[in-house]
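Missing here: one protein chain of the complex. Every other protein chain is in place.
Letters are used for the chains, namely A, B and C, taken in the order the chains are written, and counting of residues starts over at 1 for each.
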Amino acid sequence: MTAQAVRTGVWFIGARGSVATTATAGCAAIAAGLHPATGMVTETPPFAGSGLPPLSSLVFGGHDTIDCPLPKRAEALAAGEVLPHGLPSAVRAELTAADAEIRIGGPLPGDTRTDEQLITAFVADLADFARRHELARTVVINVASTEPLPQEGDARLPASSLYAAAALRAGCPYVNFTPSTGLRGPALQDAFDSCALPHAGRDGKTGQTLLRSVLAPMFVQRALPVRAWSGTNLLGGGDGAALADPAAAAAKNAGKERVLADTLGTAPEGEVHIDDVPAMGDWKTAWDHIAFDGFLGSRMILQTIWQGCDSALAAPLVLDLARLMARAHEKGLSGPRPELGFYFKDPDGGPAALSEQYAALLAFGERLRGER
Amino acid sequence: MTAQAVRTGVWFIGARGSVATTATAGCAAIAAGLHPATGMVTETPPFAGSGLPPLSSLVFGGHDTIDCPLPKRAEALAAGEVLPHGLPSAVRAELTAADAEIRIGGPLPGDTRTDEQLITAFVADLADFARRHELARTVVINVASTEPLPQEGDARLPASSLYAAAALRAGCPYVNFTPSTGLRGPALQDAFDSCALPHAGRDGKTGQTLLRSVLAPMFVQRALPVRAWSGTNLLGGGDGAALADPAAAAAKNAGKERVLADTLGTAPEGEVHIDDVPAMGDWKTAWDHIAFDGFLGSRMILQTIWQGCDSALAAPLVLDLARLMARAHEKGLSGPRPELGFYFKDPDGGPAALSEQYAALLAFGERLRGER
Amino acid sequence: MTAQAVRTGVWFIGARGSVATTATAGCAAIAAGLHPATGMVTETPPFAGSGLPPLSSLVFGGHDTIDCPLPKRAEALAAGEVLPHGLPSAVRAELTAADAEIRIGGPLPGDTRTDEQLITAFVADLADFARRHELARTVVINVASTEPLPQEGDARLPASSLYAAAALRAGCPYVNFTPSTGLRGPALQDAFDSCALPHAGRDGKTGQTLLRSVLAPMFVQRALPVRAWSGTNLLGGGDGAALADPAAAAAKNAGKERVLADTLGTAPEGEVHIDDVPAMGDWKTAWDHIAFDGFLGSRMILQTIWQGCDSALAAPLVLDLARLMARAHEKGLSGPRPELGFYFKDPDGGPAALSEQYAALLAFGERLRGER
Partner (left out) sequence: MTAQAVRTGVWFIGARGSVATTATAGCAAIAAGLHPATGMVTETPPFAGSGLPPLSSLVFGGHDTIDCPLPKRAEALAAGEVLPHGLPSAVRAELTAADAEIRIGGPLPGDTRTDEQLITAFVADLADFARRHELARTVVINVASTEPLPQEGDARLPASSLYAAAALRAGCPYVNFTPSTGLRGPALQDAFDSCALPHAGRDGKTGQTLLRSVLAPMFVQRALPVRAWSGTNLLGGGDGAALADPAAAAAKNAGKERVLADTLGTAPEGEVHIDDVPAMGDWKTAWDHIAFDGFLGSRMILQTIWQGCDSALAAPLVLDLARLMARAHEKGLSGPRPELGFYFKDPDGGPAALSEQYAALLAFGERLRGER
């Protein structure tokens, strides 16, 4: 069996969402040479020898609770200018194949299954997927809508934790690209700490927080105290609607604020708003306003306006993580991977400044070198 | 003689300008405990043991070709909200003392002195300053208005190079905080390369370029190709008027573009404008517009708006450089100091990303440790 | 008695706040020739013959529930760069005189007086003020902090309505420059409709809404449908703290949204945030993001960033209103004055577009002409 023949599964929680659809379609397009691998750090020269699985070897599947077929979902994204026109038809075969590997998730409304029954069902789906495709391994990645912050005293695990538990029980590396609980809750604390599988999280760093992770260190390094850091995000699409729920927005904002607090040493004044603006579709505008002090108390201001498409920012990072985690598993690494803080708002340790996170990522790429 | 008694000269080319006045007044205010040392990296903990001369040991003087007294200049800056109200009167004694140490520079309009005569006169001024104040050493810092780009075939040295040559001849460490030629011209190439004194330059990195030096690496690290980077700077004050001269603006812009080209690997599309807007006074607004590509060719935009006071941004850096160069001289270091790229748009080598420049600066601080 | 000798009272509810202090100090400064009448429409040529009371004839007093002396309040505003340095001392006499005319308002915490008792006390204060200064008339202007939206079923009148009722009972023209209830509640409906005195409101149009009242008509006139209009306001000072109360913010936002709904015909998507950012002091930044459709459904965006000082924007409008209402009273006009919609977010009728409101104001100036 040649190296090329080894196949790696990528199992999305939220497999019919914008991020998963963009990642699935984009992987096919790049593998076919239709587009360059813009935004994929693992396709840059430093990772050439890291033994990562090729994009053409990835097999996609996942869980979701809605049933819009992937090819149709991709057409909707192309209409909203998230995917290039013509791409959905160019990769229709790959989308159809991935669509056939999406299983119904849970808990559904009215679902009477216990947590344990749900986990068991998810494990069975993962095992079936791996068996039928003869996969060397499957990386499970949560890209579902943000859950509300869990309430203390909840008897049930949040859905994100059910999926995370299933991943570990099925022997799959796990990535939590959302602010949802996943492995972070008290119920899974033991699994988090002592897991024999590699896992990484939490909350993909795609736009406003990415910017914050390079700007905040600048203020620190230049000894310019930040007085207030305020921000507003306008977004539509499913993400905008999900985050219109204050509990979900609170979960999202916790990660954004952590970057500032970790870097600046203390949380500055200022709030972060996430507004659902359906007219924006999948495009997002993020405005940040930073009031800082200069020499002798002079008052200065930096403002940033970031206009991007969240799915297009997230998808290449998700593909990066799938490849890096697959290779980490192959190399026998386990437990939380602080080396991947580059990708997360709320990482499992490691530095908070992007430049240091990038250095850690490069070092991780070095560590992954060697025989496949 | 105690360490405290050792005194260090700081000699400004452009000693009556906004930057020099702000640095002189600010040094006195901070030394007197009236203000925290905001913006001074050398006052942060990593430099506590680097043996830098205390702010209270600095003695100020310089050259200028205008004759507005420093206390009056400081009042004008306070009226323009560059200095805090009340500060000029609080540090009047120190401003008056520095004012008494400002000598007439050159060449003046109609000046018939040769280059050599001018250099000799400047050397004599420096020697006299050092002798009367019993200075251990004097750091010469160019903070004068930007000169026009020199024309090929000019028989005369530009003024900035006359001052630079005088500094070296007088045995003084030299810093060029402007985009002017200073030591960089062909005439002083030998002095630049083999100088027995430490020197550093060129063009202080205060605002828009500071931002560029943290944002450009972000795009590179995230594999997001920058399509176009455009910028407009609005500023009044003397700097705005000086840069309204296209030749001076060209000199200024060369440094700004170098940061992008060095970091991105190639200069992106886009221009940089510097507009003289007298109504802005000493305050500056810089707008940057960055068009970049995302996954699958999606088009994204980042805009930044920086509103600050250039003098207040420059002054703490100038004080940092005076202290670092004095200590480097004390430790016997010589030649160009790429470790100080943190401070410059167009440094004498070293990395282009701010985070790496900061690391190099910290390492330099370590190297300066030891006995005074 | 000459026209010059006629004196007009200006009675501020919230007489120690930023707006009242700025208006009082500014009126004195302009009357003394220290500053031009920037921002005062009633000092422009079209109003030269409208018979408005001269600034030098205005006598200031008011109610407040705090007790910081006006000269001290003015010094604090100068420190925050709301008033020019030196102004508080230049107009100290006028500030001290106004300070002596400020009476304690209510209801205070623990106040056991009934609504009727409070109104009676306020009427007595107004009568005493008018008598001692031999005032021809007194205009009462509410510039106090925004009240929370009244709850249905409240047995008591909100404070703003107590003051409004007192104004009418004392025979004073009344202006509500805040979003608070004032005359608008059901309890005072009869007074609102059939009042023999002129009154005007509600909620001064100083910044973001001013902009909206010129931009929204542009979209309508050009047949460009607005899809979403979102905004964030950052402000410190007392206003920021007051508006951090969601009920107060709701009152404030109702006015902002009315402008859009009235002009566009329907309220577009989008929210308005008001953030308390103490580091901003009395300065405000307002960001607006407008997504609109172009030809053939092309998606376009306009963003505006407004940076100003609310007190400095409000004060000249307040002085304008005092003069216009005094003259209207002199001419025997009564009831709500839709001609003053130029000044309000939520006016008592009239057009919503600023240009039409300006035309109505000019016509009102014409109507006020004639004998004093």
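By definition in this document, a contact is a pair of C-beta atoms (placed from the backbone, for glycine too) under 8 Å apart; a residue touches a chain by one contact, two chains touch by 3 or more.
What you are looking at is a predicted structure, and each value in this text was computed from that prediction instead of being measured.
**Q** Out of B:Ser57, B:Thr285, B:Ser311 or B:Ser355, which residue would touch the omitted chain in the full complex?
**A** The single option touching the absent chain is B:Thr285.
**Q** From the listed residues C:Val41, C:Val123, C:Leu234 or C:Leu368, report the one that touches the chain absent from this view.
**A** Of these options, the touching residue for the absent chain is C:Val41.
**Q** Take the complete complex as the reference. Which residues in chain C touch the chain that isn't displayed?
**A** 22, 26, 29, 35, 37-41, 43-44, 81-84, 87, 210-211, 214-215, 217-218, 221-225, 293-298, 300-309, 312-313, 315-316, 342, 353-356, 358
**Q** If the hidden chain were put back, which residues of chain A would touch it?
**A** 81, 85, 305
**Q** What is the set of chain B residues that contact the non-displayed chain in the whole complex?
**A** 227-228, 230, 232, 234, 269-271, 273, 275, 277-280, 285, 287, 289, 291, 301, 303, 305, 307
Everything that follows uses one rule, which is that only the chains that are shown with their structure count from here on.
**Q** Compare the two sides of the chain A and chain C interface and say whether they are made mostly of the same residue numbers, over half shared, or of different ones.
**A** Same residues, largely: of all residue numbers at this interface, over half are found in both copies.
**Q** Round to the nearest whole Å and give the separation of the Cα centres of chain A and chain B.
**A** 43
**Q** Report the inter-chain centroid distance for chain A and chain C in whole angstrom, where each centroid is the mean of the CA atoms.
**A** 49
**Q** I need the residues of chain B touching at least two other chains; which ones are they?
**A** Residues 81, 305.
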